[in-house]
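Left out: one protein chain. Kept in place: all the others.
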Amino acid sequence: MPYFLGYTYVAVFLLFGILIPVGALLANRLLAPRHPDPEKLQAYECGLATPSDNTLPYNVRYYIFALLFVVFDVETIFLYPWAVAFNRLGLFAFVEMIVFIGILVVGLVYAWKKRLLEWL
Amino acid sequence: MPSLGDFLAVGAGLFVLGLFGALMKRTAVAVLMGIELMLNAANLNLVAFAAFSGRISGQIFALFVIALAAAEVAVGLAILLSLFRSRATVRMDDIDLLKG
Partner (left out) sequence: MNLAALLPAEILAGTALAVLLADLFLPHRDKAYLGLLSAAGLAAALGGTARQLAAGLHASLWGGIFLLDPFALFFQTIVLGAALLVLGVSLPYLERWGRDDGEFYALLLMAVLGAMMMVASRNFLEIYVAMELLSVSSYALAGFLRPDPRSGEAALKYYLQGVLASAALLYGISLLYGLSGSLDLSVVGARSAGSLGVVALVLVAGGFALKIAAVPFHMWAPDTYQGAPAPVAAFLSTASKAAAFAVLARVLLTAFPAAQGPWQELFAVVAAASMALGNLAALGQRNVRRMLAYSSIAQGGYVLIALAVATPTAVAASLFYLAVYVFMNVGAFSVLSFLAGPTGGEELADLDGLAERRPALALALAVFLISLAGMPLTAGLMGKLYLFYAAVQGGYAWLALWGVVFTVVSYFYYFRVLRHLFWGTAPPRPAAPAASVPAGLALGAATLATVLFGVFPQPLLQLALHSLGMLR
């Protein structure tokens, strides 16, 4: 039990750590005068008038990279169970994994030759 | 330790939430998100059943689902992207060239 008593300090710190910022924000909310107008409600952008919405379209290239990343990243999950059981699975599973990776490499070569790996 | 029923309840909730989103949302990307929730509900079920019955096949299945879902989403976003290039919209109401 004394061991856990050490944690009471942490708990007290945690409590104050939550109470103080919440209290400060609450006090600000209660005390400060508030007269909102459209100008004030704008997102802050270095003091100048906001030129546009903040949901700008991203460059389409990001999506291409993301698509490639998602596919190749996720395919590697098959390597983990194989690696864990490598010693028991033997040669056949090894060859199978080589074939699997070979197919992935074909995909990578495809993306490479189609110039999807470059930022044009 | 939560019981099997808890996992199934969360899974069913996720599934219904995803189905609701997939049927109600009007943009294709949001529909995709709903479908992802449904897939993950099934995954949760598979893993929970596997863990509680001591059989490994459910976990293996979940791995396959994760990989296939990624492939599915990649193709879906690619279709969406090529459509967006010609139509400049992803709202399902605007995608209406084909009707009889």
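The chains carry the letters A and B, assigned in the order they are written, with residues numbered from 1 in each.
Please note the rule applied: a residue touches a chain if its C-beta (ideal position, glycine included) is under 8 Å from a C-beta of that chain, and two chains touch if they have at least 3 such contacts.
Quick caveat, the model's predicted, so the values are computed rather than measured.
**Q** Would you mind spotting which of B:9, B:24 or B:75 touches the chain that isn't drawn?
**A** Answer from the full complex: B:75 touches the omitted chain.
**Q** Which residues does chain B use to touch the chain missing from this display?
**A** 8, 11, 15, 18-19, 22, 28, 31-32, 35, 38-39, 41-43, 45-46, 48-49, 53, 55, 57-58, 60-61, 64-65, 68, 71-72, 75-76, 78-80, 82-83, 86-87, 92, 95-100
**Q** So which bits of chain A touch the chain we can't see?
**A** 103, 106, 109-110, 113-114
In the analysis below, only the chains that are shown with their structure count from here on.
**Q** Between chain A and chain B, what is the gap in Å from one C-alpha centre to the other?
**A** 19
**Q** Which part of chain A faces chain B closely enough to touch in the complex?
**A** It comes out as residues 60, 63, 66-67, 70-71, 73-75, 77-78, 81.
**Q** Could you list, by residue number, the parts of chain B that touch chain A in their complex?
**A** Touching chain A: residues 60, 63, 66-67, 70-71, 73-74, 77-78, 81, 85 of chain B.
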